[in-house]
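Some notes on the structure that comes next.
In this view, the complex is presented without one of its protein chains, the others remaining in place.
Just so it is clear, A, B and C label the chains in written order, and each chain counts residues from 1 on its own.
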Amino acid sequence: MVIVEFLIKLSQGFGIGALALATGLLFGGIARKIMARIQRRYGPPFTQNFMDLFKLLSKGSVSHGWAFDLGLVAGFVPMLAALMFLPIGPFTLFPSDSSLIMIVYLMMMAYLGMAMGVLASGNPNSAIGMSRALMLMAGYEVPFAAVIFSIYFFSKTGYLTQIVAMQSGGFMNWNIVKMPLGFLAVEIVLQGMLGEKPFDQAIAPAEIASGPMVELGGKYLGFGMIQHSVALFLETGIIVDLFLGGAPNFWIFIAKQFVLYFVVVLVDAILPRLRVHEATSFFWKLPLFLGILQAVIVIIQGGVLNV
Amino acid sequence: MADILDEIRAMDLKASWLNDWEFEVIVPKERIGSVLDYLKSRTFKGFMGLSCVDWIDEGKFELVYILQSYDLSLEAIVKTKIPRHRPVIESMNAIWKLCEVYEREMHEFFGIEFVGNPNLRPFFLENWLDTPPLRKDFDTLAFSEELFEFKEDETHGINPPERIE
Amino acid sequence: MSSLLALLLVPVTGSIVAAIIQRYRLAERLVSFSTFVVTLLFLIDIRVGDAFTWSLGFLGKNIEMGLQITPLSIFMLYMTIAFGVLLTFFDLTERSKMKSFLLLLTLAASNWIFMATDFLSFFFAWELMGWASILAIFGGRRTAESRHGALYYAMMSIGGSYSMLIGIFLLSNLTGSFSIQQNVSYLVSIMTVHPWWVLGIVSMFFVAFMVKSGIFPFHTWVPYTYGESPDGFVPYLSSVMSKYGIYGFLIFLPLTLSLRNVPGVLGLPWPNYTLVWFGSITAVVGSVLAFMQDDVKKLFAYSSFSNLGFILAAIALFTPIGLTAGLFHAFNHLLFNGAIFITVVAVISKVGITRMSEMGGLWQKMPLTFLTFFVGIASAAGIPPFAGFGSKWMIFQAMISHGLIFATVLLFFASIASFLYLMRAFHAIFLGQLSHKYDNVKEISAIGKITEVFLIGALIFFGIFPGFILDPINSIVGSFGLKPLPTSGYEYINGFFSSVNMVSIFIVVIVAFIFGFLLFAVSAKHKKVPQEDNYTAGQIPKDWNLTPEMYQFSYDFYEPMDKEIAPFLKIKIDGFFKGFGDSVEYLGSSIKEIFTGNVQIYTYLAIGGLVIFVIAGWIVW
Partner (left out) sequence: MSEWTEIVDYFRGRSMWMLHYCTGCGAIELPPTMTSRWDMERFGITPMATPRQADILLITGYLAIKTLKRVIYTYEQMQPPKWVLGFGSCTINGGIYWDSYNVIERLDKYIPVDIYIAGCMPRPEAILDSFVKLKEMVQNGEAKGYEKYVKNYEWYKANQDKVLKRTKPVLERIEKVTKIG
């Protein structure tokens, strides 16, 4: 019985992974198309990212040793693992384990693995890129934490499934209505998490030769692409669950995710790149202010929990 | 403005206006240092460049120092000739540190020896063993044909451009 | 009963033997290791509730002294001794000038601290532990600097001890007893009547504990001392000894239970709230200062007291989840800090320097050490499924459940900043370009490898099965009169807002890794290239005279951040203590003028001192 259950979970997990990867790649392709149309170009086909990924996995590459290999595999694997705990629409693979902070920390493992891989390549450009990415992370995680904690306090639960369940019953129950400031902060944070302009310092192509990815080619770059696509799905998915009330089915879930991502793409299309310390301090100003303000409002509303 | 030229002429040098903002001074090889020093003291503080002309029929190299005076809005072109078979001249890097780089280039492309320049390593060319390439007696076409094996019949239907004389 | 005494006598005996044979390094280390093992064997016999008392006649008074085992003390004893066994095993091949007999003396003192039932023996043991560790620090790599570090530590310790001594005598003056239990219950009884008195007395003690744990604003000695102490001793110093302060805090924190119904901040009594802030600020200060460091031992010294800040913030809440989280983090910190410091010591012993910007690329030479360090920093960063995740996760939940959003955000920032400095150390030591001067570096000896494998195993095991630690912690929580958190199996962590099943996380991660490696295997082949074959924008490394050192970016890794936190760094707490020291020195020199060498003046002083002593005695007893 246990084995059957395990196999069912395994196949479901593969399904979720494939679906999330496909969605992330499709979003990437649509974003390229949108960007092209904003710049009055025709743009690549929607499926371009799938072709790119396929090509990358079938292309030769260089490796700088086992730490490089291990790091880059560890760079996308925890993202897929974290995905298993995310409530996607009505479906959750492990309903009793969808703790939000746990998901966030699993995502950190992916960053740790990616950092280990690219730094093992021994290129200073990747080290500079990594240092920028980490500094940016020190920026955006702080307002994100403020918002997560206010949701914890507001919902009195840490399970994403329960947070979603609390928002059922119409638009007015969504957290976006109840905590608009927090949502605003998180939407800005999403821009930084996805590394879109003005927060794309880490992968500045002309400046530090695409930063962390400088030595990656072929399948390694493909792993980076998988990581980015899954992270895109995961991060927008978390925000949908937190603020947009989840979804009754998968398609509405994706639609809500796309709305979030669409805003990110539009902002990406019109803004230039900030310097890294400006970006970090920006996150410590406006989004953190919004997040803290939201937290204060929530605490004043909710009072003190009885411990 | 005119008096600077008079002063130079008083030093027993040939000097003439080329147009209303630049003049040239022709200096014997031995006096080049003192003249440049003097011009620097007379507000020609900017060292614009050093170039060389190969007068192959005369058997001479002509070194051209271009100076600028920001105060007078004038440009001075100081020329001196050195024998081609033994091109040696003192380095000017004591007057302008910048000269070091220009002299390095002249050394590389004309084979001129600058006495007192500490840094005459190759600048642009890698692994160069032939005659310095900007001398007029260096046949670049022959060199090109020899090294790059450029043959007009090896063009796969693409005709090379007509030879530009 | 005798095994309680054995916990004191075995280390003392071992210490004497080690002191006699200290000339022979290996024998000395073997004695130290076997003493720890024997102490551990005696400890296995010991159960909660064991006690032993004796009395001491002093100035005509009979002072009851004793040893007793509480759930907390047995937890601390196991942590200390088990880690000590591991460390002394690792130290068998370690080459620093550490004196093992001092380590054993420290062990005896710490055992006594955890078992003491009265303040006199507590204070005596505290001082013994303090002085033994100060002397142990003298054997550092750089003599002058380690002397400076030891003196700094000594100065701070003496300050803390004086403060604690005054507190002890004030208390015993009030109650007429030295017994910890009686004194604490007396404090509880006057809590509602004279809260400020209680606060004053307790803060006397807290200064000593804060100094020992390196809590802000008494954190300044930590980097100096850790940075200069002998390589073999520093893991013990940072992993084990910093926890003694936490034990001290836990003696007095039950006092605040009687304040629960008095209005405070966000449902917390004022003292708890203040301590939470001390903890949070310590965590942030430690993390931020750490990522400016280039000296690897100093970096992890900052990291160490930053984690103590997490622990203090959690236990200061003194709620079931807070206390559980704090103690759990104390245990996890012991493990991952031990792993980190042991690998750092291994690296330092191989490369001979402590500046990180001159290392790099050592993963090629020391693969197992590299993996241990990786698991250590993953745990320190709180990444599941390693140990360290559960406790950080619980600390955050404990904090949020009280609505302490500001402090929690500060703690989360400290956690992210810890990710930053850990990555910086990871990169600077192990990743990047390997310099040619380390071509002959080898992996550490078999003993070191065994230690490292054990640490990796422990970090993963206690990450997946946190219940093995949470069970004893729950009994500690129960012994403080709090309701322990529900338990539902060894693989579960039950927090306030949610619970996680670590085994399912572990299985998911493992399955995902298997999938990842399958994808890696079926994708196109890769070609292994040496580190010189690297992207150089078309420039050829040999023509460019490129050396690995030039192509390693690790100095001033977070330079752009300096601009943002420069104002923060301007606050020099260090300077305050230096100024304080200067004025003490001035005072001392003016007092010195009294001692002119005249015998008469000495006589007067002696008589005056005696009179004061006698009068004080009347008042006290």
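Structure notes:
By definition in this document, a contact is a pair of C-beta atoms (placed from the backbone, for glycine too) under 8 Å apart; a residue touches a chain by one contact, two chains touch by 3 or more.
In this text the structure is predicted, and so the values were computed from the model without any measurement.
For the chain that is not shown, the touched chains among those present are A, B, C, taking the whole complex. Interface note: of A:E215, A:D241 or A:D268, the residue touching the hidden chain in the full complex is A:E215. Residues 527, 533, 535, 538-540, 543 are the ones on subunit C that touch the missing chain.
Listed for subunit A, the residues touching the missing chain in the whole complex are 32, 36, 39-45, 48, 51-52, 54-55, 58-62, 205-206, 209-210, 213-218, 221. What subunit B contributes to its contact with the hidden chain is residues 85, 87-88, 107-108, 111-113, 120-122, 124-133, 135, 137-144, 146-150, 154-155, 158, 160-161, 163-164.
One rule holds for everything that comes next: only the chains that are shown with their structure count from here on.
The mean-CA centres of subunit A and subunit C are about 35 angstrom from one another, to the nearest whole unit. Separating the centre of subunit A from that of subunit B, both taken as means of CA atoms, is a distance of 61 Å. Inter-chain spacing, taken between the CA centroids of subunit B and subunit C, is 71 Å. The set of subunit A residues that touch two or more partner chains is empty.
Of all the residues in subunit A, the ones that touch subunit C in their complex are 10, 13-14, 17, 57-67, 69, 73-74, 76-78, 80-81, 84-85, 94, 96-102, 105-106, 108-109, 112, 115-116, 119-125, 127-128, 130-132, 134-135, 137-138, 141-142, 145-146, 149-150, 152-153, 156-159, 209, 214-215, 218-220, 222-223, 275-277, 280-281, 284, 288, 291-292, 295-296, 299, 302, 304-305, 307. Those residues of subunit C lying in contact with subunit A across their complex are 266-267, 319-321, 361, 363-364, 367, 370, 374, 377-378, 381-384, 389, 392-393, 396-397, 400-403, 405-406, 408-409, 412-413, 416-417, 419-420, 423-424, 426-427, 431-434, 495-501, 504-505, 508-509, 511-513, 515-517, 519-520, 523-529, 531, 533-535, 537, 548, 551-554, 557-558, 560-561, 563-564.
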